[in-house]
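Only one protein chain is missing; all other protein chains are in place.
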Amino acid sequence: MKLIGRLSVCLVLATTAVASLACGDVGDKTVVISAGADGDIALPQLSSQTQSRVYAELLFDKLAEIGQSQNTVGDAGYVPHLAARWDWARDSMAITFHLDPRAKWHDGQALTARDVRFAFTVLTDPKTGSSAGVELARSVDSVSVADSLTATVWYKARSPEQFHAVAYTLFPLPEHLLGNVPHDSLKSSAFAKAPVGSGPFTFVAWEQKRRFEMAAFDHYLLGRPKIDRLVFAIAGSAPTAVRAVLAGDADFIERMQLEDVAEASRLPDITLLPLRRYDYGVVQFNLWTADGTAPHPLFGSASMRRALTMAVDRAALVRNVHDTLGRPGLGPFARLQWSADTTLRQIPFDVAESGRLLDVLGWKLGPRGMRSKAGQPLAFTLSVSSSSRSRVRYAELLQQSFAAVGAAVTVNVTDMAGFVDQLMTHSFDAMVFGWTATPSPSGARQTWGSRAFTKGSPFNAGGWQNATFDAAVANALTAMDLKNARAHFRVAYQTAIDDAPAIWLYESLDPAAASRRLVTGEFRPDAWWATVRSWDVTGPSRRPGAGRTATP
Amino acid sequence: MSASRRTGNVPAFVPAFVPACVLALFVLTALTAQWIAPFDPAVSGDLVADRLLAPSTTHWFGTDASARDVFSRMLFGTQVSLGIAALSVAVVLLVGVTWGVIAGLAPAWLDGWMMRFVDALMATPRLLVVLACVAFTGRLSATSLALLLGLTAWPAMSRIVRARVRELDATDYVAAARALGAPRMGIAVRHILPGVLPAAMVTAILTVASVIPLEAGLSYFGAGIAPPTASWGVLLQDASARPLDAWWLLLFPSAAIAATVMSVNLLGERLRGRDRSLLAP
Partner (left out) sequence: MLRFAAARARQTAIVAFVVTSLAFVLVHAAPGDPFATSLDENSNFAAARAEMRLRYALDLPLWQQYPMMLANFARGEFGTSFGEARPVSAVLTDVIPDTLLLMVPALLIGVLAGVAVGTWQGAHAGTWRDRATGAFALSVLSIPEFLLALIASLVFAVRLRWFPGTGIFSAGAVHASWLDTVGDYLHHAALPVSVLALVIGCVVARFQRAAVVDTLNEEFVRTARAKGAATRRVLVHHVLRRTGGSLFAVLGLLVPTLVGGAAMVEMVFGWPGAGATLVSAVGSRDYPLVIALVLVGSIAVCVGSAIADAAAVLANPAIRKEA
């Protein structure tokens, strides 16, 4: 026993000694951002993974950036980045971008108009495999180079968001480095994992599933970032990523899990930061049977969908799950989009009316409060992905709401991969899930439009097809003045609410969390990482060894 | 037993009826959950006013974030967790005993191959196999999870049973039965099986001690039982995000798991006595 005692004392002493030895730090400005999952590549517009987009957009810059106003019509609010200014052709069929002569690639080469044209050629080539590029090719005909600092974008047609379509999607790519890479092997090239960009941060190192490191780009056009190094620490799962911030291992996490908010607010050196978000959650009904040939026996009927919507007290559900960090959903849009309308006529929460509608549809109340028609019970499955605790909780509460009007609902929780498969193959009855909308309301066409309904696509997976909606959205997207466009969107949204292809459940305002030494300023709702270049740190980190400058 | 008492093993100092009573209480709870639960475990109270209430006279174990009564959920969770344990133990008994008896009585070459297979299975990490199966189905139902846990746990049982069969096969009375011309099957069923059963039962009880934490762990990491079904693991998952403020969410399911596993271990060891051949991992 004495031996054990001595041994353990020695062990504790040794650990403490070595730990305290490693703890002294003064510092260069390093910020560690905690993330649950890693990305696959770090090239803009070529990956579907969220984290890849974060890396790419910190390493690469755009011609112009959307402003805090998040306006997407015309060029109002747009901030010059690589392009110092731009001119519209008189007929609006072309826009000429004048590049800032100071714009440089991270390897020191000048960024030229040829790089803009090169990026357009690469992106719009179907072999590259970028859906954003394919979408861009629908509205843009070509890019021409007048001189090394002047590139002109030629459009196929005018549209209110034509500037946004190019400025938001097109990241110039270095032709001098990628000119010889075949387009179809761009994603698997070495460049995709160690890129040379033009953004505020330069690539330093990437250990997959562990760490992605960047450093401030000294010659960044809009001024060198205030922090010196930016490190993404990949935790492997969302709860662990949050714990990294709570434990002081990392400085920032973009999204808190709602359950951790209470613990975080108790820790003196952690602040919760409100973020405006484009996230909205829905209960999507599948209007078709799994083979897609016949209308779904329940959800093929709009009355049934309306009746079920009436059964749900969205305000109470949102209050329970999101507390003050969420709001009931309004329709196929997020409140932040310029097309949003809070005055639309909603389907009210009305259990009695819901029951009456179900009675009319022939679903009669049975002995234990459950309804049936011709011996068939009123029953369906509600699918949800285990990746989101809050959506699982919504599903559990929805099950109770539906039970209250006599519908027997089975909640089917699967992991993300299984869930996405149900979504893609349209093999579900109803599902709770979340969309992240974009600043441009044009996304509604892709998310809820009739044309989006194809096997193997996650968009409009319920197969809602409504000509009024489609036409109204199309009109809105081509209307040349904002008032008209708003009116068309209003028609489209009201149609969607009334026909109820989904229950518009919630909009989330999940906060970010940061250590108090981090000064972040305002976040841009469509991309929290867009303002990282203006972040600063005030105090030392408590991480051992952090902040030491490397001795070469 | 007397030696064990003298040398003072922990189990020997806890009267056997204590763990037995604890287990009986849990089993009784599981069987009567429907009647004794004060609330419907799947129905929320007032979504805002009734969430995360600390234990009180109305809600003995408090309420969870969805305003459900934790005590009632614990009762039904006990049903699910013990049900899974019982079913997987049944599988272990059925497969393990059959395999062990056959191997024990089989000719040497067959016995060799059967045991080599058992060795291979025992060398396979259970968690890896179960996770691979989760990848296969996306989500396992409670029944298939129980079957899977049973199907990955029987090799230890079959090893013990085979050893016992070998022992019994060498005894005089089996030799006598054989000399009298009794059929092989008859000997197996009449003489060997009864001799094997005590050892098998003890091993079965000890199997529970490995099944329950595994179920809890899998459910906790989202690979086992899925909500809204309540199992002890699911309750822990509910609790895990806020263990330090809503302590009642964590305390009761953890205590139930710990009490069950500990009782099973105490009882199993007590029954096993000092027979080292029954040592199972």
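Letters A and B mark the chains as written, and numbering starts fresh at 1 in each.
One rule holds in what follows: a residue touches a chain if its C-beta (ideal position, glycine included) is under 8 Å from a C-beta of that chain, and two chains touch if they have at least 3 such contacts.
These numbers were taken from a predicted model, which means no experiment stands behind them.
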Sole touch to the unshown chain from A:Leu267, A:Ala302 or A:Leu365: residue A:Leu267
Among A:Thr309, A:Asn412 or A:Thr447, contact with the omitted chain is made only by A:Thr447
Contact with the hidden chain, among A:Gln49, A:Ser303, A:Gln376 or A:Thr410, goes to A:Gln49
Checked against the full complex, the residue among B:Val89, B:Ala146 or B:Ala216 that touches the missing chain is B:Ala216
Missing-chain contact among B:Val129, B:Leu147, B:Ala177 or B:Leu197 belongs to B:Val129
Touching the unshown chain, subunit A contributes residues 1, 3-4, 7-8, 14-15, 18-19, 21-22, 30-32, 34, 37-38, 40-41, 46-50, 53, 129-132, 134-135, 187-188, 207-211, 213, 229, 231-237, 240-241, 243-244, 246-250, 263, 267, 414-418, 420-421, 424, 433-438, 443, 446-447, 454, 456-459, 542-546, 548-551
The missing chain sits against subunit B at residues 3, 6-10, 13, 116-117, 119-129, 131-138, 210, 213-214, 216-217, 220-221, 223, 236, 240, 243-244, 254, 257-259, 261-262, 265-266, 274, 276, 279, 281
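Note that in this section only the chains that are shown with their structure count from here on.
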Per the C-alpha means, the centres of subunit A and subunit B lie apart by a whole-Å value of 43
In the complex, subunit B touches subunit A at residues 42-44, 47-48, 51, 65-67, 134, 138-139, 222-223, 226-228, 240-242, 244-245
Within their complex, subunit A touches subunit B through residues 239, 257, 259-260, 262-263, 266, 313, 316-317, 319-320, 386, 389, 392-393, 395-397, 399-400, 411-415, 417-418, 421
